[in-house]
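Pasting a structure here, questions to come.
Here the complex is missing a single protein chain, while all its other protein chains stay put.
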Amino acid sequence: MSPLFLFLSFVALLSALGVVLAKNPVHSVLFLILTFFTLSGHYLLLNAQFLAAVNIIVYAGAIMVLFLFVIMFLNLNEETEPHKPALAKIAAAIAGGSLLLILVAALRNVSPAGYDAASFDSQIGMVDRLGLVLFKEYALPFELASILLLAAMVGSVMLGKRETGERNF
Amino acid sequence: MNPQESAAAPEAPVAEDPIKVQNARVLALLHKLFGEATFTDVEEPHGLLTVTTTRERIHDIVAGLQQDQEIKFHFLTTMCGINYPENEGKELGMIYHLHSLTQNIRLRIKIFFPIADPVVPTLTDLYATANWMEREAYDFYGVIFTGHPNLIRILNVEDMDYHPMRKEYPLEDGTREDKTDLFFGR
Amino acid sequence: MESLSKRAKVLEKKPMTFAERAYLPAIFQGLTITMRHFFRAATKKQITVRYPDETRPFSPVFRGLHVLKRDEAGRERCTACGLCAVACPAEAITMVAGERKKGEENLYREEKYAVSYEINMLRCIFCGLCEEACPKAAVYLQADKMAPPRFERDEFIYGKDRLVEPVTPDNRSKRGIQLTPEQADKLRAQLA
Amino acid sequence: MAVNDTLEGTHKIHEEAAAQRHGQLMPLLNDFSQELTTLNLGPTHPATHGIFQNILQMDGERIVSGVPTIGYIHRAFEKIAERRPFYQITPLTDRMNYCSSPINNMGWHMTVEKLLGVTVPKRAQYMRVIMMELARIADHLICNSILGVDTGAFTGFLYVFQEREKIYEIYEEVCGSRLTTNMGRVGGMERDFSPVALQKLRDWLKTFPAVMKEFESMFNRNRIFMDRVVNVGPISAEKALNYGFTGPNLRAAGVDYDVRAMNPYSSYEDFEFDIPVGTNGDTYDRFIVRNEEIWQSLRIIKQALENLPEGPYHADAPHYYLPAKQEVYKNMEALIYHFKIIMGEIDAPVGEVYHSVEGGNGELGFYLISDGGRTPYRLHFRRPCFIYYQAYPEMAVGTTLSDAIVILSSMNVIAGELDA
Amino acid sequence: MDTRVPEIKTVEAPEGVEGAGFFATSLEKVVGIARANSLWPLPFATSCCGIEFMATMGSHYDISRFGSERPSFSPRQADLLMVMGTIAKKMAPIVKQVYEQMAEPRWVLAMGACACSGGIFDSYSVLQGIDRIIPVDVYVPGCPPRPEQVLDGLMRVQDLAKNESFRRRNAPEYQALLASYNIK
């Protein structure tokens, strides 16, 4: 385990905690973006440059911008945050704990396979390799995902369609 | 000198001053619609028919003139207040200028009322433009327009406690320091 | 609404053509126009007047800083009649009149003169009414001088020390009644 | 308020005060839901040019309601006018619609002349027409180019401002000042056109059309600009009349009301010109109507310049028009008149007179009541801006913030005229 | 033709900033020159003078030659508050607030008779000079001033900026000046 990996993991965990614990939702979002960065760092360590870049572009660069956008618009802050009942808190704790349990149980026996330096293919995480895999082995899921996106697009167009008589947008 | 004369009613006889004829026509119409007793002090200074009426009738008259299909006073050119401190019981006045664009006739209507009871019906229901003009008159002269949707000061600061255009109030700021010249007395 | 004047010219809004809808022609047109100006500015003489180094010519009737004229013998013309002060809409002119004493005939042209004459340049609106009001051709608004900006309020009260034009013929204001060459020579000799 | 407060703090006080005072009118202001935000447009917002405030209720970028507050440069013109002799009111009118002060000056002079019964010689009338039309061009130029600036194109503004500079030069030759002209006198002009002035005017007439064409080609059919202004802030003819619109804003709505044509003054009946009208009173209509009026004004100037009659440039009215300076120095009678006029001791007749001219923004009226004293007893200005600006909230509601700004600048609200 | 003023005084510090503690080191000199050449104006234009300011921005005069063509309508970024035109009493608190919001170093230029002294508007509604509410560094007379005068005024402000310590804000004299205007 390289020091870089340790550092990235440390930052990733810390910022992930920050997401949950931050009082201000804007701070939460910013922590989440930091988390994505560290994840991209991990991808880079795994020689998946393309994935790293796409992770930043799509998650950090677009989706989180939208999150931030919404939060800014709603102007959430401590005062407006509704008080949550104790029951919800307990339920959340139980649900989170269960998830942790399952994760631990699932990953308990996994032993990370080391790699064989001799047979290592440095091109494994590159775009062309990825493209080949995506369009050959996983062509069907890929197309299905595109249908999903199309449906989402149609839906948003319907939602965004102008009401008759309304001026401008 | 009065160019307004040139735009006269076409059917006017050649001999007579067309403006006079036109004004007589408007006056006749006014008398027909609202009665002769309603109007006093009928004048034609510089060719503009001027009548004086009472504040009780002003709203009907303007409304009637606006709705009248013959003359169509669709346009309220301006209105302004006036203050004659010497006229007991008629210290304040409002002066309305109406304009019939289609026939190019102007009409001036005046009303006077005591300063102690400066209440006048609003014209905002007839002309949208009357809104600020009335607020201005309120601001300057303290005329209270009943039925005005939002009668507050418009030009001056809210906390002003007098109506500055009344003749009794001074113009000057009073804080001006650099005027030492009282010799030439203005 | 029917026509009121019979000379109305209706400006129709033509719908945009396809080329106009495609943005580009208008953009290129705009770009050519600005580029033409760019080259004109880069090659030909520029319009800008580099102010402190160059100045724009003023009209000879421009209403600038006031001057209190002297006559051809170097006497002050002002007779302190007060018309300028009355005519001033800003009430910026103040003066104190005094009787001319014996022996001062070479200083003041009339029997009455302004002991003090002050113009508050901050109040002044340079409307030229004082110049118009003056019956003695004494006060003029010079065409080639402007009231300079300053740091302090008090510096804007222009007394006679700054208003009365210099005696020397060459420094006289060009505005208003001017000296003929002979008068100037005479004055020059007198001064020398 | 502390130094490092938010910018919005600037007008927080005003916002609260305004919210209070408009409480009964605009329940929205007090009772707005979570999504609506209040935005203070002005008084120091760059697009308000002059100074007036609009408190806008915004739903995102859309304007739900607006409350204008004016009076930030109220200078009490009407009160001052009651204390000033007639000739001293001219500098006041300069500062009303300062983009086209000669029109104000002339309008005022004509009002007084009407009261006094003075007839102005033809030459002076033509000179006045030339100066007034120049002023109209200057006014429309600034309005239209500022509309360009508010849509983000700054350069066109500077191109046409050069032409304004040239107009200033002509003013300067004629009256001695650039902006607040104090031009003309009761009874005529204060001096004849100098040869330099005429030369400058002729030169300008030659060069200006090219610049104007260039300006039009930068904007008129540019889709970005058209998208910004077409169908933005339209107002119907009926509504416009009800709101007391006059001038280009009314003509954009399709009503060809023009004081110059309806009640010609100063020999306007001698000139050929068209009255451009728009179709639906939107911002684009206002823009092109102003542009077309510039061309029409050019036409009038050309006609007036060609047919400029010879003769005196002022009326022969020794009681009202200052005698020539040379006369004053020599002639006792002239000196007496001079004193009387300056001291304001002319006997103005008792009476009342309403006179209106077509100002840069519409019917600029002067209602003068004289009681025979040296000052007007009452002088009321019909300021077109003041009257039509009330319609602004109605025009802006439902549009976006960007539209609101474009509408505002296309209405050409001049603060000096608005607040008087 | 010489349109310049023969009697322009050499630079003098404005009221409240002269006196002890105001020695200009060479660093301060450099900073002063830099500031002088980069005065971003906040055009607080209310009336006629605003149009003349536009003329000053225009091609014939070009205020950008002085490094001042970027009008910053946000007071935070402005160095020079140019008050142009009549300030009515209704407007006065806003002028003051804008001044308070400006970041140091800040200068104020009162342009035109109205802003300087009220001009012809000696009336109940007009503030008789903005120096009643905020300290003014340079007055430009005229109604409205010609662009030449405005540029002259700008150069006077540049003179001030060049010769000023950049610790101006902390100087007791300056604090006293602000305190006299009740500006915190």
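Here the chain labels run A, B, C, D and E in written order, and each chain numbers its own residues starting at 1.
We adopt the following convention: a contact is a pair of C-beta atoms (placed from the backbone, for glycine too) under 8 Å apart; a residue touches a chain by one contact, two chains touch by 3 or more.
Everything that follows uses one rule, which is that contacts and distances are computed from a predicted model.
Think of the chain that is not pictured: of "Sarcosine oxidase subunit gamma", "Heme exporter protein B", "NADH-quinone oxidoreductase subunit H" or "sn-glycerol-3-phosphate ABC transporter ATP-binding protein UgpC", UniProt labels it "NADH-quinone oxidoreductase subunit H".
Within the entire complex, contacts from the absent chain reach the displayed chains A, C, D, E.
The hidden chain makes contact, of the residues D:L201, D:L379 or D:I405, with D:I405.
Only one residue in the set E:D62, E:D152 or E:E173 touches the chain that does not appear here, and it is E:D62. Of the listed positions C:A41, C:V96 or C:V115, the one in contact with the omitted chain in the full complex is C:A41. From the options C:V10, C:L31 or C:V96, the residue with contact to the chain not on display is C:L31. Touching the omitted chain from chain C are residues 27, 30-31, 33-35, 37-38, 40-42, 46-48, 50. Although one chain is not shown, part of chain A still touches it, namely residues 24, 26, 30, 33, 49-50, 52-54, 56-57, 60-62, 65-66, 68-69, 72-73, 126-128, 168-169. Think of the hidden chain as still there; on chain D it touches residues 2, 4-9, 37, 39, 45-47, 61, 148-155, 158-159, 162, 218-219, 222, 224-225, 227-228, 400-403, 405.
The rule is short, and it goes like this: only the chains that are shown with their structure count from here on.
Remark: the per-chain Cα centre closest to the mean position of all protein Cα atoms belongs to D. Averaged C-alpha coordinates put the centre of chain A at 60 Å from the centre of chain D.
The distance from the centre of chain C to the centre of chain E, with each centre set as the mean of the Cα atoms, comes to 23 Å. Counting partner chains per residue, chain C shows two or more touched chains at residues 4, 47, 58, 86, 89, 91, 120, 122-123, 125-127. The set of chain D residues touching two or more other chains comprises 71, 74, 76, 79-80, 91-92, 94, 159, 162, 180, 241, 255, 257, 262, 419.
Residues 155-157, 164, 169-179 of chain B touch chain E in their complex.
Chain B contributes residues 1-4, 6-7, 45-46, 48, 50, 74-78, 80, 82, 95, 97, 101, 104, 106, 108, 127-129, 131-133, 136, 140, 149-150, 152-158, 164-165, 171, 186 to its touches with chain D in the complex. For chain E in complex with chain D, the residues that touch the partner chain are 44-48, 50-52, 54-55, 57-60, 71, 73-76, 85-88, 90-91, 93-94, 97-98, 100-101, 120-126, 143-144, 146, 183-184.
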